[in-house]
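The complex appears here minus one protein chain, its other protein chains still in place.
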């Protein structure tokens, strides 16, 4: 008789010896290997419980405050789904309907929305140097309010994408890799190509490629980063990836072309992003409300960008990968040549072959977010998960 | 001792021999007579349970995604109320804050918002030929995701008004008729006048009159449709009404004036709508972003419209109905002469006499939507309803 996969997930989770995590999940590289593994295992357990039709409810009530400074469909719905499944109510902090801004008011607003709040999810990826640091301002503010007894509970903070990292996405990516290769251990030695790809738009955030190289280098993978000249990532994150690779016995290298990176790759993650130097100039121009400067920058960038139209993940590129069958990954939405744009990050035939796989990759995100909340907010999260499994309650039916 | 009406509602429901309905409620004429009757009975049972202060909760958690492509108060709140009463959390898919559109992205977005979703409600009535077909795209997309195991449950789709039908409204109308005449059987032979009426605006959707003639002809009613020349409904829906009348032993006729239609009517439903030919031209102009064309069309339409200012449901018209006391119906908001506009669909004195009746008509809608969700999503919906009645839990009080 093969063991129940949910039981063995819980046993591995218990074996990690991890208790309650710190209140905030802001960068994966601030969490220990055991904490990352615990988050992945808890997410997998929650997903499996949900698949079986069981309740994930651990809160009787409480708010999940969502602060989105950029458009979002999947992260917004993932956060909403996770909060609701745990028993929390999403309350959007619409900055136009209030008047939050950096400085004094962050401290005040953070407290004002937190009196009955269990988690605050923030997407703030527009300005380099501001997103992640803004989240830390919010964290410090609610910590002060909690310590002063103004707030009865310390809300957890979840980074829903910032200028530096996108941990809910990359943890979902990690679950996808684990499912694909059978275990996190099986990732050792696998080659992952995180490559830039062409898109007609030029200003996409750096958080996904940075988050991917910052996380996947921790599992002994052979991570190769490729991008055109001038499209470098934040140097300090590249340094994190290098150090991770050394510590995990993996590899981290930089290649000069998509083709070089794809050669013998087990996994490919071709995606457009903006050069961080451009993002820095853009941040300054936005702050200065320099409209003419922004237009000049955009013209320059589009011209530069257009020189790299050949960075497309097509059939020829895929044939270079291991047995021509690397796993294609994307955080979605992808710019698909001939579908969502004339020419983009990926050929239509390649994307279509992996389309449902990318949906599955995205499907882990609600459970990753739920795991992050549960691990941060429950007194004894592992015991709580064990009880959800041992005494399952149906999610649908009279008397739920 | 007279029997408990809730018990007898449940007994009639059980006697229909209907189990779980198909996942989507898109057009009433895609549902069998038993399924329509089951939906009406379930709605009535839920309304009565609510009136008695009992809980309707059958979901522990889960999202109810609302997609509104047009303004809405009552349908929005009805969907929200229904979802909440059943235990679901409404999540609005704001198409401006995301970037949904027809084509590839519908397929993707539908899956992205559905990982923990039990129902998707859509209002999409702006473009002829697009609303209902767009709903089918969404249904196919979540079906694919469900079959691939990407989504753990198949969300139900509820049509909250499209270019063809408005089933949550017409089912509420049906409950109003049932309450007024005592039973669905008592509708047999009753004359219902579905007539066009003048409104200073000219572009109202066709879904209500189409839905009314498509549904009420199934109960042996004598349905008469009246409108000025050029204000025809979709020919295929008129055909549905004709066939229904034949099958049910009722009648379906077309009259040339409100007065002719009202004569001896038991029920009148005077309401403005746009000619479908106009809606078609408007759809093309909107697609072509032809602003000048739209303005010309509007001028023409308003001029045509103005010729039919006498199509008002006034006291003289009401006197033509059976004993001068036909039931006045409207989906609200009505254009009331001298109240919400100078001259409109109905005289103020007529509307005021039936005002609370129209509120009651609207009050069924949340329970109709709740019934549609329950019948689509519960494994054994009748048994679930029976248990909600047999073991009622209070909706208010400590320990709920």
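As written, the chain order gives the labels A and B, with residue 1 at the start of each chain.
Criterion: contacts are C-beta pairs under 8 Å (C-beta built on N, C-alpha and C of every residue); 3 or more make two chains touch, one makes a residue touch a chain.
Worth saying up front: this structure is predicted, and the values here are computed from it rather than measured.
**Q** Sort through B:65, B:241 or B:336 and give me the one touching the missing partner chain.
**A** Once the missing chain is taken into account, the touching residue is B:336.
**Q** One chain is left out of this view; which of A:93, A:238 or A:286 touches it in the full complex?
**A** Within the whole complex, the residue contacting the unshown chain is A:93.
**Q** Decide which residue listed in B:27, B:45, B:63 or B:85 touches the omitted chain of the complex.
**A** Considering the complete complex, B:85 is the one touching the chain left out.
**Q** Write down which of A:18, A:82 or A:151 is the residue touching the left-out chain.
**A** Answer from the full complex: A:151 touches the omitted chain.
**Q** Go through chain A and note every residue touching the omitted chain.
**A** 57-63, 65, 87, 89, 91, 93, 97-100, 103-105, 108-109, 111-113, 115-118, 144-145, 148-152, 377-379, 384, 387-388, 391, 393
**Q** Go through chain B and note every residue touching the omitted chain.
**A** For chain B, the residues touching the absent chain are 50-51, 53, 55-57, 68, 71-74, 76-78, 80-82, 84-87, 89-90, 332-333, 336, 339-340, 356, 359-360, 362-363, 365-366, 393-400.
Just so it is clear, only the chains that are shown with their structure count from here on.
**Q** Compute the distance, rounded to whole Å, between the mean C-alpha positions of chain A and chain B.
**A** Comparing mean C-alpha positions, chain B is 41 Å from chain A.
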